[in-house]
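Excluded from the complex is one protein chain; the other protein chains are retained at their positions.
What follows is chain A.
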Amino acid sequence: MFSAQVIGALSVNPEKWFDKTIRNMTDSKYFTTTKKGEIFELKTELNSEKKEKKKEAVKKVIASMTVGKDVSALFPDVVNCMQTDNVELKKLVYLYLMNYAKSQPDLAIMAVNTFVKDCEDPNPLIRALAVRTMGCIRVEKITEYLCDPLRKCMKDEDPYVRKTAAVCVAKLHDMNPALVKDQGFVELLNDLLSDANPMVVANAVAALTEINEQKTVIEVNSQMVNKLLTALNECTEWGQVFILDALAGYTPRDDREAQNICERISPRLAHANAAVVLSTVKVLMKLIDIMPADSEFITQLTKKLAPPMVTLLSAEPEIQYVALRNINLIVQKRPDILKQEMKVFFVKYNDPIYVKMEKLDIMIRLAQQSNISQVLSELKEYATEVDVDFVRKSVRAIGRCAIKVEASSERCVQTLLELIQTKVNYVVQEAVVVIKDIFRKYPNRYESIISALCENLDTLDEPEARASMIWIIGEYAERIDNADELLESFVEGFHDENTQVQLQLLTAVVKLFLKRPGVAQALVQRVLSLATQDSDNPDLRDRGFIYWRLLSADPAAAKNVVLTEKPLISEETDLLEPSLLEQLVCHIGTLASVYHKPPSAFIDPAKAPLRQINPTTTNTNGANLLDTSSSSRNGTSSAPTVIPSQDQVIADLLSLDLNAPATTAAFGGNTMSGTTSSGGLDDLLGLGGDVSVPSVPVQSAHNPFDPLAGLGLGNPAAAQIPSQQQPAAIGGLAEIFGTNALSTNTLNYNYPKELLLDASKAMGMQVEGTFIRKSGRIYMELTITNKAMQAMSNFAVQFNKNSFGLVPAEQPNSLAPLLPNQSQNFTIACDTTGPVQSVFIYSFIQNKK
């Protein structure tokens, strides 16, 4: 039955397997076959007269298939075994068929007769098996034969067959949607919703929901809802999930219907299955929104929601994680529901790190005056743990508490100071970053701690911490006696610093100069020349020039601009955008709720059509996002590194800056820390860093800039971008921002391609393009058209340094030469690892001749 020679196809010690086989005679014996002539040997055994031998041979074939060996050559021999009276053997043959039918479509037809026959078998198990397997054979020729047996099975007397047939309709739809529609299967499926058997109803609704996701074939109506609610009490736990998920897509006609649904599904909150509970929460959250908010019914209902969610925290850690991600949404949507439950989110020593991190997030969201002292002592405890990421997040959380609960800020600052005393390097750095935020929220209140911070100046080696410290020194320059020395020490190594630090240093020195002109005269000149003359970073240079001219043209105006009173930062800086939150609440329990991204951001666009975008966003966008007019002039003639001439840069900068503030301001609310130098204006104003960028009102952001327009630096026309166009620009940048893995959770749209480069300006090369995002990666889709008289070849793509650090990750090397009047599409992946600079993306396409 098994041979003595053992092959090494298994990853574990084959000898051990073999020994065990002899002793136990388990299935593992089938994995041991001779290598030489193995297929031949199996072929003989499959054709053996003896039934036992046949079955053993099929098992060996399946075993080979399991370990990934190709046994498709045995297809005809295995199919020959199909007509058997042994159920187990039949199942194995079917299993083989499902795996290999695709590779042998012509031979697969051989099996059809047996399938059709089996669909008529007196035993319902066989009928169901046949229809289940046929649906899994993804061979087009077979689907035609599937229709008749399937139709019969949908009306079978046995519910086991009907429930299998219901799922089979979804399978057929996946292969051939038109067939399902033409052959009337949708109607048959609809009939099954009225089936007397709850499991049939559940599977029918699952199939229908899936078909509807592609294209709505049947609207869920109130009649259907009634049937579903009846079946809900009687079907299996999984069936209940299917039904609840289908109900989540239904919008009731009126309050009464909504209330009725709530009453009938809320008992499901007591189900032991976490999926049933979360799907119930999903439907309830949606319905609560529809009904009048102040009714007694709603108050009672929301009270019922908290206990089941808390109980989910005793589930398996993976389920806890999903529950916590969802609680994070629910807490943002309806903060009242869980406001009393702070303690259950306290971190336990053995919680997996992913659970710890999520609990921390929710603790901050729930922090308020009444529980802040508990929260703080917990956070302090966590900040002395050993896991670096967890500790950092805990320190950051203390800062967020200070900003959120004003009454606690004093204690938070005290706690942070104590943590700084520990001298643990990463704790100190994280603390400095959050203290800067606290200063932004409560200016002139805690300057007394600056000296303690300065003691740790030398240990700061992370850009964000250094930048924060420099901001603090600049901001309080008049009260730090040796501010000039401190800043000078940073200026020593100016060129070794990260851009973020350089920008901050420039601003801080200018502030120092404006506050104490006496001590910083030399320093400011040095920094300005470092920034404008020795740096090849356009962003830094631009800012240097602006300061320089500002200072020389009108020092009083400079003072007004640079030392202007800053708006306070808001407390909630990481809330999801409301429209996204709305969307995610409708997806409770699903992947979208775990990723906190809309489904369109991570699923195959072919399967789920992306949202249409607003057609008005086209033209202005192109001009703002991709300044191709300059590249077209330089593109063909100059080396790839050439930057547009200086005048042009400044003109561009100005037009850009008038847009950029609006953009950054709009984003401020939800930009997380980590995005570097977000927009020029904030830093110019000395607002400092990027963490918790405030929601600066657009108006106030514009005003301080007005003096600049009069400085004659750029094209005044650029300042007059009509206000209607601004949302468009925001949308455009939002797209890019949304693609930045770190930052916002903006919706993702796919913009249609826009004309980036007109043929008339670029020797016949026309370029259209857009940015898209797939699986968290940014791609640029480009269409190149050759409108010249001769062929073009050797294309290369380059982006100028831009504020998103976007760089092409690959080159279109494989692109064939482009003949006149032809066009080609290609997509290049982009990374955001490039140097981060101004808000434009200059895009170069070079046609190397």
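Methods note: contacts are C-beta pairs under 8 Å (C-beta built on N, C-alpha and C of every residue); 3 or more make two chains touch, one makes a residue touch a chain; residues count from 1.
To be clear about the criterion, contacts and distances are computed from a predicted model.
> Can you tell which of "MHD domain-containing protein", "Rad1/Rec1/Rad17", "Urease accessory protein UreF" or "Aspartate--tRNA ligase, cytoplasmic" UniProt lists for the chain that's not drawn?
In UniProt, the chain that is not shown appears as "MHD domain-containing protein".
> Hey, which of A:42, A:128 or A:330 is the one touching the hidden chain?
Once the missing chain is taken into account, the touching residue is A:128.
> Of A:535, A:590, A:766 or A:832, which sits in contact with the chain we cannot see?
Among A:535, A:590, A:766 or A:832, only A:590 touches the chain that is not shown.
> Among A:147, A:179, A:298 or A:319, choose the residue that contacts the chain missing from this document, as touch is defined above.
Of the listed residues, the one touching the omitted chain is A:319.
> Looking beyond the chains shown, say which of A:179, A:298, A:417 or A:603 touches the absent one.
Candidates A:179, A:298, A:417 or A:603; residue touching the omitted chain: A:603.
> With respect to the chain omitted from the figure, which of A:145, A:354, A:442 or A:476 is a touching residue?
A:354
> Could you list which residues of chain A touch the chain missing from the display?
10-12, 17, 20, 24, 26-28, 30-31, 55, 59, 62-63, 66, 68, 84-89, 91-92, 95, 102, 123-126, 128, 132, 135-136, 138, 158-160, 163-164, 167-168, 170-171, 174, 197-200, 203, 206, 209-210, 213, 233-238, 241-242, 245, 264, 266-268, 270-275, 277-279, 307-308, 310-311, 314, 316-319, 321-323, 343-344, 346, 348-350, 352-354, 374, 377-378, 381, 384-389, 587, 589-595, 599, 602-604, 607-608, 774-776
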